[in-house]
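Quick one: structure below, then a few questions.
For this depiction, one protein chain was excluded, whereas all remaining protein chains were kept in their positions.
Take a look at subunit A:
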Amino acid sequence: MEKSRSELGQIVVGVARDPLGLMGLIIVGVIVFCAIFAYWIVPYDPIAMDIKSRLQGPSAAHLLGTDQLGRDTFSRVIAGGQVALKVALPAVFGAMAIGLTLGMIAGYGPKWLDNLLMLFFDTIRSFPTVMFALAVVALIGPSLQTVVFVVMATSIPTYGRVARTQTLTLRNSEFILAERSMGASMARILGVHMLPNIIGVLAVLAAMDIPTVIALEAGLSFLGLGVKPPTPSWGALLKDGYSLIRQTPWLVVGGGLPIILATLGFTFLGESLRDVVDPKLRKQR
């Protein structure tokens, strides 16, 4: 345990040494901080309407102005960050857990099971995400859970395929043969010996996937398929701003800027993480 903590420390130090990594770390840190402490940061209730002061520009009272219902945009941006992470983290980690399990089974199990799981992955992948989301929303209605489900279901194949490939390369390696010759069961080989070899690659993939998922949630909310109003979401903010762009540009800024920042932050962090975790990739660059 002591060892793994120092390893985590090494990774953080490695990321912070890289300028882009440091930037990513700061941006992600700010977003996560705002999301966790959103309740104390927001100056106004993000869903409280104040019709008298609608569509205002930035002022001391409203840092980013107000929307068509007089809601404080800054408060909605902060609260929207919370929603974005509430979707992105469970979706990414859920997809990673399921994809990892299925992928390792596909890679290590018998050929027919591998074919079956690959068929399953390819079937899911063949749906365009937005179309799939439209269908699911039509069936069970828009909500936070629906978005999480859609995102998770569509990203399982990505993780599954990577986990499968890694397992396939490892299964014929000599140290796995050595473990088998020591009488290790399949569960032991997969859990104790393969998992630590695969998890690093998938963790990097997950870090790189978070911005995609945030953008996807914003996109679905923009189309009205995401979280239900009045729940603040960056996509919903953007949608309101888009239709009211002639009245005030501040809604678009409030919705768009955090999406750009979050995407950049997580991408920088993910890339830097990849270089630090995987020395082979670092050499190639």
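One rule holds in what follows: a residue touches a chain if its C-beta (ideal position, glycine included) is under 8 Å from a C-beta of that chain, and two chains touch if they have at least 3 such contacts; residues count from 1.
By our rule, contacts and distances are computed from a predicted model.
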item: Chain excluded from display, named as in UniProt, from "Stage 0 sporulation protein KD", "3-oxoacid CoA-transferase subunit A", "(2Fe-2S)-binding protein" or "TrkH family potassium uptake protein"; value: "Stage 0 sporulation protein KD"
item: Sole residue of A:Phe93, A:Phe175 or A:Tyr242 that reaches the chain not shown, by the stated touch rule; value: A:Phe175
item: Touch list for subunit A against the chain that is not drawn; value: 3, 173-175, 177-185, 188, 192-193, 196-197, 200
